[in-house]
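Chains shown are a subset, placed as in the full complex.
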Amino acid sequence: MSKPVFEIQRHVEFYETDMAGIVHFSNFFRYMEACEHAFVRSLDHELHGMLDGLETGWPRVNATCDYRAPARFGDLLTIRLYLEEIRNRSVRYRFEISRDAILVAEGAIAAAHVAITPDGIKAVPLPEPLKLKLQSLITDHNRT
Amino acid sequence: MSKPVFEIQRHVEFYETDMAGIVHFSNFFRYMEACEHAFVRSLDHELHGMLDGLETGWPRVNATCDYRAPARFGDLLTIRLYLEEIRNRSVRYRFEISRDAILVAEGAIAAAHVAITPDGIKAVPLPEPLKLKLQSLITDHNRT
């Protein structure tokens, strides 16, 4: 079984709740992305880079979330990131969001690596240094 | 093939975009929910009702979205709702979000019908009038 390669913690903010008294479901996608971005930063990689003079980015291809238990204002959430799949031009992350030992939500984000060309957005290979780091993390974690 | 049973339109707001110049992916879940709520209102049904003196609600069980094309500030989006599955205690809606003839995103939301009891949240049967309306809409649309 895979292991998490990164995690962050954050308190639920008041403005993230809705009138049902719990975190609005859309905000879990923001929690996942915040974790993804902190992870990429931890690898010393710039999210918005350049490739042959073109701006690059990571638009989302798919996002999904299963909700297991409600999260409330002030809860301290742990968001764990798993590397689900590393492809040539895209990455798929899986996430678990928990409060203490309680699983609150689990989800996934698939992001493509693209360059913004004069003719539009084009999928381009992952930056080589990033790809190597991601692959080594997968291997490390499978070994342990 | 199923047909949409409801649709809304809305312009992309400035605050829904991110620094990549496009609608942040989390906002598509808000578009879908806005369409779901307008649909339920159109059936003369209150989203937050009462059952045997208990408050009821519709927490999300799953939400998913596939992103096909970017949406930008000012775009007029059409969000179409399809009834994917009507179960005893839950509903699954499917959505297509498009700009003119271009499919921008498609997704789904599964929501459980629950009552807030002194012992916690419990799944309860769909309100009968709502269930009948939903079933008749499915049948109508399959016939046509």
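Labels for the chains are A and B, by order of writing; each one numbers its residues from 1.
Just so it is clear, a residue touches a chain if its C-beta (ideal position, glycine included) is under 8 Å from a C-beta of that chain, and two chains touch if they have at least 3 such contacts.
What you are looking at is a predicted structure, and each value in this text was computed from that prediction instead of being measured.
J.: Please state: how many copies of the shared sequence does the complete assembly contain, given 2 in place?
T.: Counting every copy in the complex, the total comes to 4.
The definition used in the following text is that only the chains that are shown with their structure count from here on.
J.: Hey, what angle do you get rotating chain A onto chain B on C-alpha, to the nearest 5 degrees?
T.: Superposing chain A on chain B takes a rotation of 180 degrees, nearest 5.
J.: Calculate how many whole Å lie between the centre of chain A and the centre of chain B, each centre taken as the average of the chain's C-alpha atoms.
T.: 24
J.: Which stretch or stretches of chain B touch chain A in the complex?
T.: 19-20, 22, 25-27, 29-30, 33, 48, 57, 59-67, 70, 121
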